[in-house]
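Take a look at the following structure, please.
Every protein chain except one is present and positioned as in the full complex.
Chain nomenclature is as follows: A, B and C, assigned in order of appearance, with residue numbering initiated at 1 for each chain independently.
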């Protein structure tokens, strides 16, 4: 393979295509998908409320609850990411992951 | 009184059932629904990314973008609500709408 | 006085200089000032922590607590503003206050 892609990070191995991937265990993937299914349902629910002319205050609170649910998904994913890819890339001296992660965290904070 | 709508607030009439409703014009409803359709697509997109083991950092940023889109829907809805129900209820001396709205705004801020 | 400034809003009268002012009662002013004194002390406390090389995590949490305290001041002020100036300007048909307030609320949300 000649200049083989350096499988440098056991967790987010850079595949031959050069893109990083994530390798969560099945349990986490299932948990994330379940939560996202519920959020998808909440968004559909908000659409229904608007179509049924539900009082705006109730709709606004339903949107806020969908956003909090998305927050929960981000938090779980950030934790898993930190404890796998970030930790592994740092242990291999790949400090770029710090700036990458900080940018993502500051976007989340907005 | 027959089936007359209790006209105490021209915009968010309290129907005989006592629940408030909202009356946005069709253009706003269409705009809100379009945005929510896109957000629903974004949430489905996040699910797909997780199923395809996309690198977590990219997934986190996609979730943040769905949250910003939801922020946009809240802002539009808050403006319409303010310029219709809130204004009308205040003009009829119904100050309860202030505390109701402040609670909702503070939840949005979290 | 000829073209006298229209004392149109009993609460946030536009003084002859044309600038709006606020008229909170003494109790609220005292409450706001007390809270701001404490926050000033918190900010000074953070400076001291940095000068004493206190562990960053502790400093970060102290900054977050000062921000929450500022949130509390904003909430109290927003409520008083809403129940005085905003309400009065709306009752006099001055709808500009809605866009002004929404802009401020959306800035607070960032």
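The definition used in the following text is that a contact is a pair of C-beta atoms (placed from the backbone, for glycine too) under 8 Å apart; a residue touches a chain by one contact, two chains touch by 3 or more.
Remember, predicted model here, so these are calculated numbers, not experimental data.
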Displayed chains contacted by the hidden chain, counting the whole assembly: A, C
Interface with the unshown chain - residue positions in chain C: 12, 19-24, 29, 32-33, 36-37, 39-40, 43-44, 46-47, 50-51, 53-57, 59-61, 63-64, 66-68, 70-71, 73-74, 77-78, 80-81, 85, 100-101, 104, 107-108, 110
Residues belonging to chain A that touch the chain removed from view: 71, 75, 78-79, 82-83, 87, 90-91, 95, 98, 101-102, 105-106, 108-109
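One rule holds in what follows: only the chains that are shown with their structure count from here on.
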Pairwise touch network: line, ring, star, complete, or other: line
C-alpha-based rotation, chain A on chain B, 0 to 180 degrees, nearest 5: 180
Distance from chain B to chain A - Cα centre to Cα centre, in angstrom: 24
Separation of mean Cα positions, chain C and chain A [Å, integer]: 35
Residues within chain A bordering two or more other chains: 110
